[in-house]
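Every protein chain except one is present and positioned as in the full complex.
Here the chain labels run A, B and C in written order, and each chain numbers its own residues starting at 1.
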Amino acid sequence: MKIGKSTVPRTAICTSNEHTIVVRGEDLCNDLIGHLSFADYFFLLLTGRRPDAACSAVLNATLVAIAEHGLVPSVQASRMTFAAAPDALQGAVAAGILGCGSVILGASETAGRMFADVAARVDAGATLDDAATAVVTELKAARRSIPGYGHPLHKEVDPRVGRLIAVATEAGADLRYVQIAQALEKVIPGIVGKELRLNVSAAIPAVLMGVGFPVASLRGVPILARTAGLIAHLAEEAETPSGFALSYQATRELQYEGSVPDGFGEAP
Amino acid sequence: MKIGKSTVPRTAICTSNEHTIVVRGEDLCNDLIGHLSFADYFFLLLTGRRPDAACSAVLNATLVAIAEHGLVPSVQASRMTFAAAPDALQGAVAAGILGCGSVILGASETAGRMFADVAARVDAGATLDDAATAVVTELKAARRSIPGYGHPLHKEVDPRVGRLIAVATEAGADLRYVQIAQALEKVIPGIVGKELRLNVSAAIPAVLMGVGFPVASLRGVPILARTAGLIAHLAEEAETPSGFALSYQATRELQYEGSVPDGFGEAP
Amino acid sequence: MKIGKSTVPRTAICTSNEHTIVVRGEDLCNDLIGHLSFADYFFLLLTGRRPDAACSAVLNATLVAIAEHGLVPSVQASRMTFAAAPDALQGAVAAGILGCGSVILGASETAGRMFADVAARVDAGATLDDAATAVVTELKAARRSIPGYGHPLHKEVDPRVGRLIAVATEAGADLRYVQIAQALEKVIPGIVGKELRLNVSAAIPAVLMGVGFPVASLRGVPILARTAGLIAHLAEEAETPSGFALSYQATRELQYEGSVPDGFGEAP
Partner (left out) sequence: MKIGKSTVPRTAICTSNEHTIVVRGEDLCNDLIGHLSFADYFFLLLTGRRPDAACSAVLNATLVAIAEHGLVPSVQASRMTFAAAPDALQGAVAAGILGCGSVILGASETAGRMFADVAARVDAGATLDDAATAVVTELKAARRSIPGYGHPLHKEVDPRVGRLIAVATEAGADLRYVQIAQALEKVIPGIVGKELRLNVSAAIPAVLMGVGFPVASLRGVPILARTAGLIAHLAEEAETPSGFALSYQATRELQYEGSVPDGFGEAP
């Protein structure tokens, strides 16, 4: 069935014949394997350009920063899935990735788009402070949360934030979006009524956008990073299972709020 | 509900408090972010050990080698899924990962277990040639294919194989499993009746097992690598859609082999 | 880690002890198994109420209408996934379900919300024609498509639409939302500039909302229905494989639009 206008698929990522695999215009075997790190290759696959040194340093730092944070909900979902279906590692990884959504890890992209919005207003003549104030005010008026600000555990300061900014600074990256992120943090209390500190999901776009990482693919960073963490958790799950123990604990205080038939729970 | 014996979940991967995130015994922010590449961090997450230089070189090379090979079935599945559900990038990535199964990318692990079997027989006193012959003979007797040998496109030689072995050699990696893989390739024609050359799914365990990568997690290498490739394909799909064009082309020669009611296909 | 306000999970769907399983207040074994059809049980699970005869007739009709439409993109994704990972039926089903997104099957819910919007305007005093005109005009102004109108194959009329309305009429269902759907169809040409006929994704909410099916769960109808279709396709795939043939056909006319290294494609 024809859906949409185009009927011929197109790609600029990879072609190959029996002897050569070409990726982004380069010979995979001669030019890339053994010459490029995996994170640099990810950037090349995504953009068609090799990253410079600053970009490589910052991209590796963000992937390391977000890959693992213990038994978060998506890791629990993945480990429970593996416990139930241990023959399909890929299924348990997929279940974990499905939890990289708008609420938990998708904030990287939403925060990045917010930074781009502030940058566009500055480019159009606003001061940084005014642009930040306007954007936060509009989000509050629309009753939306500020993506990438506030964290359930790291309330005072998310330790990954300062470290990512330090790596970007040392690497000589453009810090424009870091300054935007900090300007937003400064104006939030006056508008929202409480301090919400920059968290890792805002720090990631803040440093990556300064090294040319595409905004539209920001959600790919936590997805790729968490895949590494999930594989590690599933290796541990295969050795020392916790998936069913997690599900047991999860429901120990479960409240049933429906009705029951007459006689339910009485001695039979 | 209690399933299995253990009711207390356990982990040795990560713990954290408000100020510090600890991964594999190290302080994520002070010791890891900015100090370790993403691939090295993957190895640390998985094993609890930092990789040495040879391990890092080989692991990066394998991840680069297997991340991308054009519009293979799992990439098509992922792009079709994104075309139908563009709001959920994570869903399209998950659909692509679900195709990393026993037939396509799972061979890395199966081949690794076969190499470990050969190694165990050599350790028990057999010559390499006899051990290889015995293992292939047993697979043939069980009517099973030889995992990691033969490729639908790269029939004569998979160009990634030689390159991965060269990287391992230059890095000073232990080449024991490479020699096992080559010994198997040598005996296959005499037993199976046709040449089946070592493909990338056998080269990956052959080089990784020599640098201490755990056999049980070998399937994690193509899964992590392909996630990078999938994210790149989905970024391209968002810009220049091909998902529905692929599905249109796929069914142009579809044969319907069922029956039809009287009058079907006639002018109404 | 505590995320959000609530720390105690709650449910009103099911509780059980060693002797009895209670679902929505009824005894699963005594009252439900053998007494209720699967579709009726789905309604009970979802709403806590048993459906009346009209609701049962309409719900069964919609599930039958949407379960299967040949080798659509999500079925192709599912069959390719199964071909690559035949050990994990659940993974191939999941891959197919992941394609039930905003573009393809999610329109049921979006159309349902649009009908509810029209109904609310009528309840507030507008005529049906004015309310329909206003809603379509607003969608056009926002450059959004009209969910559930137009179909790539069934351009003139989607044959499922008339049949679903006939079933609802025969069953004595409330036809209010059918009338709303038809009022929208009538005003579309004058506003959008072309005829877009009611398709199955609009007919489903139009008939279901008249029998009390919850708008918020409308997307569940195509998801459940397609799961049945996917299981049938995967049973066929296991017997007579087409997954790899689909992927082969899909790329026969693939255009590679990137660059290649010097000498690529020449005789080696």
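We take it that contacts are C-beta pairs under 8 Å (C-beta built on N, C-alpha and C of every residue); 3 or more make two chains touch, one makes a residue touch a chain.
Everything quoted here is computed from the prediction, not taken from an experiment.
Student: Considering the entire complex, write down the shown chains that touch the omitted one.
Tutor: A, B, C
Student: With respect to the chain omitted from the figure, which of A:30, A:127 or A:249 is a touching residue?
Tutor: A:249
Student: Which residue among C:107, C:164 or C:178 touches the omitted chain?
Tutor: In the complete complex, the chain left out is touched by residue C:164.
Student: For chain B, which residues reach the chain that was dropped from this view?
Tutor: The list for chain B reads 1-4, 8-15, 17, 19-20, 22, 24-27, 30-31, 48, 70, 72-73, 85, 87-88, 90-91, 94, 152-153, 250-251, 253-261, 264-265, 268.
Student: Footprint of the hidden chain on chain A, which residues?
Tutor: Counting over the whole complex, chain A touches the hidden chain at residues 70-74, 76-78, 80-81, 83-88, 91-92, 94-95, 98-106, 243-244, 246-247, 249-254.
Student: Tell me where the left-out chain touches chain C, residue by residue.
Tutor: Touch with the absent chain occurs at residues 1-4, 6-21, 23, 28-30, 32-34, 36-39, 41-42, 45-46, 57, 59-61, 63-65, 67-71, 83, 88-91, 93-95, 97-101, 106, 153-157, 159-160, 162-164, 166-167, 170, 214, 216-217, 219-220, 223-225, 227-229, 231-236, 238-242, 244-249, 251.
FYI, only the chains that are shown with their structure count from here on.
Student: Once the Cα atoms of chain B and chain C are superposed, what angle does the rotation have, between 0 and 180 degrees and to the nearest 5?
Tutor: 180
Student: Which chain has its C-alpha centroid at the greatest distance from the C-alpha centroid of chain A?
Tutor: C
Student: With chain centres defined as C-alpha means, what is the inter-centre distance between chain A and chain B in Å?
Tutor: Centre-to-centre distance between chain A and chain B: 23 Å.
Student: Centroid from C-alpha atoms only, then distance chain A to chain C, rounded to Å. What do you get?
Tutor: Taking the mean C-alpha position of each chain, the two centres sit 29 Å apart.
Student: Please set out, as single numbers or ranges, the residues of chain A touching at least two other chains.
Tutor: As it turns out, chain A has residues touching two or more other chains at 1-4, 8-15, 19-20, 30, 70, 88, 90-91, 94, 153, 251.
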